[in-house]
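Removed from the display is one protein chain of the complex; every other protein chain stays in position.
This part shows chain A:
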C-alpha cells in the first residue's frame, strides 16, 4: 500500500481509488471477521473442545446450557409476542383510528426505547423488590404489600421490563408500515364488500407482514441478547440466560466455556434473524405500489375513543415516565422503601463519612464516579467519531463500487455485527485481543479495545447513516463540481462539508447515545479500575446501593436526552432546509 508517498494529486487519486477499498476491506476484516474467527478457533483447542463437551454433553450442561437456553428462548418469545401485541395495538390506534391525542400517544410510545433497559430493571427493583434476599425492600413491600417472589425476581419481571423497553421498537416499525397502507387499499376492500375484520386480516395485516416479521425478529434478538435486565432481576435468584451465563463464565475465568456459550448465543440469534430475513425477502418483499399514499383510512372508535385513549396513555406513562420518576425519587430517598419521604441530595452531592450509604460520598463528590463520567463521555465521543468516519468511508466505497464483488463483500461484512449480540461480540474481542498478539500487548481492559469493539459493533448503523448522508449530497456534488470547475478540495469545503455535516453529526450523536447507555458490550471489556457509568451503576445495583445506581442511571438518561434532543434539532433543521 502506497498511501501518500507521492503527492501529485492525479497519481494519488488513481492509486487511492484502488488502495482505499483494499484498506477498508482489511480494516473491516480485522474489526469484524478476525474476532469471530478467533473465538471460534479458541474453542477448537483441546481446552476449547473440553469446554464444548462440558457445556453441551456433561452433567454440567443442564446448568450451563439447557436451562439458560430455555430461559433465553422463553424470554425471547415472550418479549417478541408482548412487543408485537403492545406495539401493534398502539400503532393501530395511532395510525388507523380516530383516537384523540394521537401525537401524544405516538410520542409516548416511542420514548421507552430511548431509556436503557437497565433503567427499567432498576425501577422495577425499586418498586417490587421483596425481602427474600435480605437488603432493603422495595416500595410496595415497605408499604406492607407483600410481593410474591415471581413478581419480584426472575423470568416474569425480566419479561415485563424487556417488553416495556422493546415494545416501542416494534411500535415504531409497525407504525411506519401501517402509515404506508394507503386509504385506497382499505377502501378497495370496502368496495368489495368485505367487513372490517376481513379487511384487517385480509389486507392490512398481510401488507404490513414484513414489518411485523422485522419487529418480531428485532425484539426477539434484542431480548435474547439483553444482559442488564436478566442480570439485575434474574441473577439474584439464579435465573440465567445465555448472556448472563456467558458473562459469569468469563468473569470467573472459565474463558473457554464462556466462548462456547458466546458462539451458541450468536447461533441462536443469528439463525432467527437470518430466517426472518429470508421470510420477507424475495418476490413477496412488496412495498406499497404507487398511489398518492399519504392519506390513511381512520376507523371510527365510537364510544371506545376515550377509554382506549386512557389505556394507551397509561401504557405510555407507565413505560416511559413512571420509571424515570421512580429512579428520581429513589435517588433522593435515604430509605429505599420510603420513596417519598425525607428527600435529600445526599446521594448526589453528599460529602460522605456519615451514616448514610456506608459513608460513601455523593455522586458528584466521588472521584471514581467523576472519572467514570469522563471515561463515558470520552468513549461516546471517540466511538461516535471513529464510527462515522469509517461508516462514511465504507458507504462511499460501497456506493462507488456498486455491483462489484468488493462492494458486496464490504456491505455484507459491515452488516455482520447486526447478527451478533453485543455481549458475544465482546467475548470475541476478548478472544482476539485478550492476550498479547506477537509484539503487541494485550489490550484487555484498555480504552482502545473498547473503542475498537464498539466501532465494529456500530458499523451497520454507521454505514446506514453514511449512505443516507451520501444520498443527500451525491448528485449535488457531482454536478456543481463539474459545472463550476471548482477544485476537489474547494468542493469538499464549500459543498460537501456544509451539506453533510448535519447528517453526520446527527448520526454521530445517535452512536454516542448508544454508547453512553450501553452495558452489555462494556461489561465484559472494561475492568473495574476504569469503568464507565453504566458499569458503575450495575455494580452499585448488584451490591444493593440502589440509590447510587438509580442516580447514575438518571445521569446517563440526562446525557442521552440532551444528546437526542440535539440530534432531533439537527435532523429537523436538515429537513426544514431540504423543504425550502
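The rule we apply is simple: contacts are C-beta pairs under 8 Å (C-beta built on N, C-alpha and C of every residue); 3 or more make two chains touch, one makes a residue touch a chain; residues count from 1.
Everything that follows uses one rule, which is that contacts and distances are computed from a predicted model.
*Asks:* Among "ABC transporter ATP-binding protein", "Sarcosine oxidase subunit alpha", "4Fe-4S dicluster domain-containing protein" or "Peptide/nickel transport system permease protein", find the name that the UniProt record gives to the complex chain excluded from display.
*Replies:* "ABC transporter ATP-binding protein"
*Asks:* Touch as defined at the start, partner being the missing chain; which of A:27, A:142, A:194 or A:311 qualifies?
*Replies:* Considering the complete complex, A:194 is the one touching the chain left out.
*Asks:* Which listed residue, A:202, A:334 or A:544, touches the chain dropped from view?
*Replies:* Answering carefully, the residue with contact to the hidden chain is A:202.
*Asks:* Of the residues A:108, A:122 or A:185, which one touches the chain left out of the display?
*Replies:* For the chain that is not drawn, the touching residue is A:185.
*Asks:* Using the touch rule from the top, list residues of chain A that touch the missing partner.
*Replies:* 182, 184-185, 187-194, 198, 202-203, 206-207, 209, 283-284, 286-293
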